[in-house]
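Below, a portion of the complex is reproduced, with chain positions unchanged.
Naming follows writing order (A and B), and every chain is counted from residue 1.
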Amino acid sequence: MTTPDNRIELADLRKMLHLAPFHRWLGLEVVDLTEAELIVEMPWRDEIVSNPVIGSVHGGILSALIDLTGLYTINALGGTARATADLHVDFHRPATSGPLRATGRVVKLGKQFSVAETRIEDAAQRLLASGRGAYVG
Amino acid sequence: MTTPDNRIELADLRKMLHLAPFHRWLGLEVVDLTEAELIVEMPWRDEIVSNPVIGSVHGGILSALIDLTGLYTINALGGTARATADLHVDFHRPATSGPLRATGRVVKLGKQFSVAETRIEDAAQRLLASGRGAYVG
C-alpha cells in the first residue's frame, strides 16, 4: 500500500482525516503509515478529561480514537471502510497525559466487513486502551 | 433507589455528571431516573460531526454517551461503578440531528463488576446506537 512517494499518501490521509469536524477538534495528526500499521497522534486538551481528580481522559475519547484509527487503517491498507458497524474497547489504565498515540493494524480485510485492532499508548509507551472495530465496506 | 424526593437525587446526579469537563463540553443533562432506567440527554453541537456530507455524529461521541450513561445508571440504581473495564457499541443508523437521548438499564449488579446496557435514540425515537459496558466496582 505504501508508494515510493509515501509522503503524498500521508498528506492525502491527513486531508481525509481532517474533513471531520470532530477530528479537527481532537487535533489529530497522522504520524506514520507503514505496510502494517497506521499511527495517529492526539494532543492533550483539557476538555477531554473525565475524572478531574486524577485528570484522566474520558473513555469515550479513547473509544473515538480506537474507532477512527481502525477505520483509517482499513482504508489506508487496501480495504474499504465506510462506516463502523460495531466497536469493542478495553480500558487498561487511566490516560493522564498527552499526547496519545494510536496504532492501528488490519485484522481482516473483507468484502462486506473488515476488522481492525488499535492500541493506544501514552508518551512512555504504556498501554492505555485497546480494541477492535468492525467496519462496513 | 428513587426516594420520595426524587428531585434531590436528580440534582445530585447532575452535579456528579458535571464534574467531568468532557461532560460539560457535551452539555449533558439528566432527564429522568426511574426504578429501572436513567435517561441522559445531549444537545447537538457542530464539533461532534464525523461525516460532514451527511452531518452525522462521530461514533466516538455515541460511544462516550453509552459509556457514561451506563456508568451513572449503575451508580444511580444501587451498584458501584468507579471505572469502565470494557465497552461494546453497535451503530445502527447515522445520528444526524439532536438532541440525542440515552437510556441506561442495569444488566447485572456485581461486587467486582457490573454491566449496564444503553440505547441512544434521536428526537423521533429512532434507535441510533446501543451497547453495553462492564464497570469495575
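One rule holds for everything that comes next: a residue touches a chain if its C-beta (ideal position, glycine included) is under 8 Å from a C-beta of that chain, and two chains touch if they have at least 3 such contacts.
Remember, predicted model here, so these are calculated numbers, not experimental data.
Engineer: Quick one: how many copies does the complete complex have, if 2 are shown in place?
Structural biologist: Copies in the complete complex: 4.
Just so it is clear, only the chains that are shown with their structure count from here on.
Engineer: Taking the touch rule as given, give the residues of subunit A at its contact with subunit B in the complex, in rising order.
Structural biologist: Residues 19-23, 25, 46-52, 58-61, 63-65, 67-68, 83-91, 94, 131 of subunit A touch subunit B in their complex.
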